[in-house]
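Note that this complex is displayed minus one protein chain, with the remaining chains in position.
Right after this comes chain A.
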Amino acid sequence: MGLEEETGGSAKDVPPTEQELSAEFDTTLQKYLRGEGADLEALKDKKLKGQLTVREKLYGNSAKAAAKFEKWLMPSEGGYLEAEGIEKTWRIKQDQITREVDILSSRNQYDIVLKDLGPYTLDFTPSGRYMATAGRKGHVAIVDMKSMELIREMQVKETVRDIVFLHNETFFAVAQKKYPYIYNRDGIELHCLKEHGAVSRLQFLKNHFLLATVNKFGQLRYQDVTTGEMIGNFRTGLGRTETMQVNPFNGVIAVGHSGGTVSMWKPTSAAPLVKMLCHHGPISALAFHPNGQLMATCGREKKIKIWDLRKFEVVQTIPGHHAKTLDFSQKGLLAAGTGSYAQVLGDFSGSQNYSRYMGHSIAKGYQIGKVSFRPYEDVLVMGHSMGWSSILIPGSGEPNFDTWVANPFETSKQRREKEIHTLLDKLPPETIMLDPSKIGTVRPYKKREKPTKEEMEAEKEAAVEAVKDIALKKKTKGRNKTSKRVMKRKVLIDKAKKPFIEKEMQEAGKLAGKRKLGEETELPASLKRFVRKKAAV
């Protein structure tokens, strides 16, 4: 429903040729096919081959149906901003856009000034309907963005560092001065998560119902919010951490450290999946592209780097930005907030080359603390030191939502049903991996090699850890002496270590044997006759 100026753009009016149409259809078809088909030529089993051919055909049919649906039956079209003549899109101001756009959308451009209560941080529900904001000085508010209605507002009277919604708008977690707390939509405190301690950042993994927290010393903790169980508790060991983001594509948590490294974690392993040295200085901001292939990081040395996560290589370096916060939109636009200026970069050529798209500066002196795109809307909300502002960024949001995934017009009944269905489909923490498409595939056959030294050490340590957890029987009648208990534990640990030590000695023995032979061959020729020759093996 936007206004379009009359132009003489003849290139736009000619209908695209058939070739272009079919090429476009093919790209959408590829998207729905979700990868390559199976190579059926290599199969010798005729029955299996026949069955799989039928299945591949069915996949093709369903992909075609989905592609056709996307082409013809989607209700909404995306937004766009096109400059004309010598105009540049990044010079266009918000009031110019607001004038051109309909009333309902222009109401999305506003500034809310709350001077006293500190820099504001914010979070959206997946449908983009509700926003949770928290000011540093303890002001917590839940806002319904459609009707701009304040659902609940409270003052927790403590420093608040971060706020995040759980699976829907009825629960949110606030990282307060000493512990994180979980509140109800009505503001009732439900849980005080004492085990986490004072955390600086919170993230929620939606599919797994895991709340991940990190404190400034780099302690990462995962807690399952449905059962309350602590799934993981890891020391990142890489120094002070300031940023943490979850990769929505695969559920991996990326933590940015002060040494310039970014480490990626999953809840089932104590060692990080990936450690990348990204910047020369501390990482100040991190963001993930929704397709899971790009990551944007910003370091204190005023460079934004865009990484390809499949090869872990830099795709692009954008100099000159000292961004405190980064965010990707659903359509792949990147917003960077620096001081009181927010820059939006877009990738228009499709070749992962981000260039300036739009910019907005708020009142001087206001420092932007967090930028966040609103899902399914063309809106960017910035939380700053004096409140929050919302601006229009055409083309940033996904125009068509799926009712079963995230519904901005959800009724309470639908919300309850969705909660139950997502709980039934709750993923176990073991499904978090760098490449989520590996589930259900066959692991390639690896020849069993001898375990390396590190692996043997790891195994030994694992065995020792396992033994340490055994509970010893409590003896009575004076037999429960401390010295005896300590001796017993020592004996158990030695027993656990014994097989590994024996193996090591065997290896050492073999090596010694080899060395002996070597020594023999080094003797000069005249002395060789005096060496006792061993019997031929």
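For the reader, a short list of remarks on this structure follows.
In this text, a contact is a pair of C-beta atoms (placed from the backbone, for glycine too) under 8 Å apart; a residue touches a chain by one contact, two chains touch by 3 or more; residues count from 1.
Here is the rule we go by: contacts and distances are computed from a predicted model.
According to UniProt, the chain absent from the figure is "DDB1- and CUL4-associated factor 13", selected among "CDCA4 protein", "Proteasome subunit beta type-6", "DDB1- and CUL4-associated factor 13" or "Origin recognition complex subunit 2".
The chain that is not drawn here is touched, among residues A:135, A:267, A:346 or A:397, by A:397. Among A:365, A:428 or A:451, only A:428 touches the chain left out of the display. Although one chain is not displayed, chain A still touches it through residues 1-5, 7, 31-32, 34, 47, 66, 69-70, 74-84, 87, 92, 96-97, 100-102, 104-105, 108, 146, 207, 248-251, 290-292, 376-378, 392, 394, 397-406, 408-409, 411, 414, 424-428, 431, 436-437, 439-440.
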